[in-house]
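Of the protein chains in this complex, all but one are displayed in their positions.
When the chains are written out, they are named A, B and C in that same order, and each has its own residue count from 1.
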Amino acid sequence: MAPVATPFFFYLLSGIMLIGGILVITRKNPVHSALALIVTLLAQASIYLMLYAPFVAGVQIILYAGGIMVLFLFVIMLVSIDRSMRERQFNSQWVAGIIAATALGGLFIAVYTKGTSIFPEHALPVVENDNTQKIATMLYGQYMFAFEIASLLLLVAIIGAVVMAKKKI
Amino acid sequence: MGRIILYIQSYLSSDQTPGAAGNMFWVLVYIMLVFGGLSVAVIAMNWLERKILAHMQVRLGPMRVGPHGLLQPIADALKLLLKEDIMPAEADGVIFWVAPFVVVLAAFTVFVVVPFGPTHAITDMNIGILFMLGVSSLSVLGIVMAGWASNSHYPLIGALRSSAQMVSYEVAMGLAVVSVVLMTSLNATGTGTLSMIGIVQAQQSQGVWFIFKFFPLGLIGFFIFAVAMVAETNRAPFDLAEAESELTAGFHTEYSGFRWSLFFLAEYSAMIAVSSIAVTLWLGGWLRPFPNALSGSTWDFMFSFFPAAAFLFLAAITFFNVVRMPKHPLFRIQTIGLAGFGVVLGLIGLVLLVPAVRMRVQDIFWFSAKVAAFMYLYIWYRGTFPRYRFDQLMRMGWKVLLPMGLGVLILTAGVALLQQNLWHP
Amino acid sequence: MIAKLKRTYGSGIESLTYSGQNYMVVDRSLIPDILQILRNEEQFDYCVDITAVHYPKREKQFDVVWVLYSFPRNERIRVTTQIVDGEALSSSVPIWPGANWLEREVYDMFGIRFDGHPDLKRILLPDGWKGYPLRKDYSILQQDNEWVQINLGIESGQ
Partner (left out) sequence: MADQNTLTHLDLETPEKPFLDANELVINMGPQHPATHGVLRVILRLDGEKVLGLECVIGYLHRGVEKIGENRTYTMFNPYVDRMDYVAAVSNGLGYCETVEKLLNVEAPPRAQYVRVILTELNRIASHQLWLGTHALDIGAITPLFYTFRDREEILKIYEKYCGARLTTHAFRIGGLQYETYNGFEADVQNFLNFFRPKIDEYEELLTTNRIWVERTKNVGKISAEDCIALGVTGPVLRASGVKWDIRKALPYANYKNFDFEIPTGQHGDTYDRYLVRMAEMRQSVRIIEQAIDAIPEGPIMAKVPKVMKPPAGEVYHSIEAPKGELGYFIVSDGSTQPYRLRVRPPSFVNLQALDLMCRGQLVADVIAVIGTLDIVLGEVDR
């Protein structure tokens, strides 16, 4: 499929992401923050789609927007909103924040000025059609071991969570 | 001008979906057609549900607005649009306002990848089925938002129930879907597909609907999905989120008027959406019955008359009922209206006889017919089953469907592996 | 049975029969003992009803009536006692848990208090209501005007 109005959509989605990100850290109501985060994640998924990475986009929507964020909301909603609204927010760590922001900014500038040589000159050939299949072969071929280790780790985490949550099994 | 026409015409000779071909004009046309058709389907479904349910319950259902209540959904829609839109004073305004739109958006966006025919889809995505599951899971967000923003106990409990329910059943649903994706990989290259069109084509090339593949594995997978999809859409007997005897109306208790109708619209389009997934994955999508056993141009020709025959049959029933209408002058308008409806059905039937239309519309007809069968099942469930309790629902999801799904997945993988390696080395 | 009780408690018990139905009039002081004995020894395990009758002209204004039934004996008996307005009776909830709402209703309608009742408050009428409607001096047209005006926002409920 030929791309249509790519720059327009890129800037639109980036703008949404930025606004969403700012809302996440400025809203006092945690539910609003969580919803802003979902907007950010969805815009991010759309950018993945534009980058011909549909599988990543789909997984982003299912796992982050549809799964994790719903659990987030779940927890937040069961917490007393009124009280958390009144509480002082943890935004007094100016020093740490400034250091992190400067470091990240420096990284960005370095990549932007010098880093062009890291990336290939030309865009990669469009591989949309068998992109997902490629990921599958990579995951279950070359990176099989890492993949299995990750799933084992998750299994341990699940069992740990069950043990911690249930007093009596 | 000429270029535009050329641009429009260029698509007609392609064998791709408009989205895949990148033809914006036809994409727009298809979007309009799909969403228009969806709205009509929801309206028709509303009437049908009330009528069918009524007849199951030894009553007549709507009879007053229009002949046999045919105009009832329209009257209801008007009523809902004109109703006052109430927002509770303590509600969280923005979220309360946005929630129904999120639900509708999620329910409608899913239809972007639903294949009504090999070329009749808005687009064919590489990750079609993943996209469908992902986007339809976003409707949970809308429900949770609605329940929380209402700032009231019943909606909150309803929202919690429904999100817990949807998140749990999605797991079993996903496992059943993966087993189908595994089945699609039984070809020469050994790679499967997530594309909705690709899945139907795989069934076509393997010469079997996946419900019958590796009997009974396909059937069990289908069964898991068929149960999970009822739970996904919060319908009886899994309608705990809006169990009116317990939670009045669940997450949309505080909604009224237009915004309530959006929830209604979303619920019905979600039903159609999950049914389309089931049809695509297990029941051969747009394929007509017995494409292999009864193949050949003669059979193709015979089956191509089905759509027209169906509509003409409906028209015949309508005319039969026109004759049975009371002869009293008070019923004149109703009789004429019903006759008019019959004429419209008959005309559609006649149009479907035209060879050019006949061949093109077939796929859509078979797809819709299969989806309609699911819709009937939904109504039937509602008429027969009491409601599950929440712990029973969760037990069923996690302790019955999930292990079953895992078992089916492992067995399918094993059988597929054997088949790949032993019988077709 | 009644003869036995009479032997133990003497003149505090009067046994009567009307229209084939037995009932006994018991002195107020004997009520807790008698009820306990009826429940435990005479097997009257089912407290059918507790109610009261108001006789404004008498000195002991209220008759309180227990209707008891025994499953093993298939027999019904009524126990009646007379009390003065303002006097409290001991609650029979510890004897028959089912007496709970019945005593609350008697309190609600007659203003008779039951000591030891776990939650003695109005049951049918709203909590803030004044007056006890089933007393004879409470006219059928009477109502707690103040309550009606405050809570319902209308002049009169009639």
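Rule of thumb we're sticking to: a contact is a pair of C-beta atoms (placed from the backbone, for glycine too) under 8 Å apart; a residue touches a chain by one contact, two chains touch by 3 or more.
Remember, it's a predicted structure, so these values are computed and weren't measured experimentally.
Within the complete assembly, B:239 is the residue of B:170, B:239 or B:363 that touches the hidden chain.
Where chain B meets the omitted chain, the residues involved are 53, 56-59, 153, 157, 236-237, 239-240, 243-246, 248, 382-392.
In the full complex, chain C touches the hidden chain at residues 18-19, 21, 23, 45-49, 51, 53-54, 65, 67, 71, 74, 76, 78, 94, 96-102, 105, 109, 118-119, 122-126, 133-134, 138, 140.
The rule is simple: only the chains that are shown with their structure count from here on.
When every pair of chains is scored by its C-beta contact pairs, the maximum goes to A-B.
Centre-to-centre spacing of chain A and chain C amounts to 70 Å, using the average Cα coordinate of each chain.
Averaged C-alpha coordinates put the centre of chain B at 64 Å from the centre of chain C. Along chain C, no residue makes contact with two or more other chains. Within the complex formed with chain B, the residues of chain A that make contact are 1-2, 4, 29, 31-32, 35, 38, 54-55, 57-59, 61-62, 65-67, 69-71, 73-74, 77, 128-133, 136-137. The residues of chain B lying in touch with chain A in their complex are 19-22, 24, 92, 94-95, 125-127, 130-131, 133-135, 137-138, 140-141, 144-145, 148, 156, 159-160, 163-164, 167, 170, 191-194.
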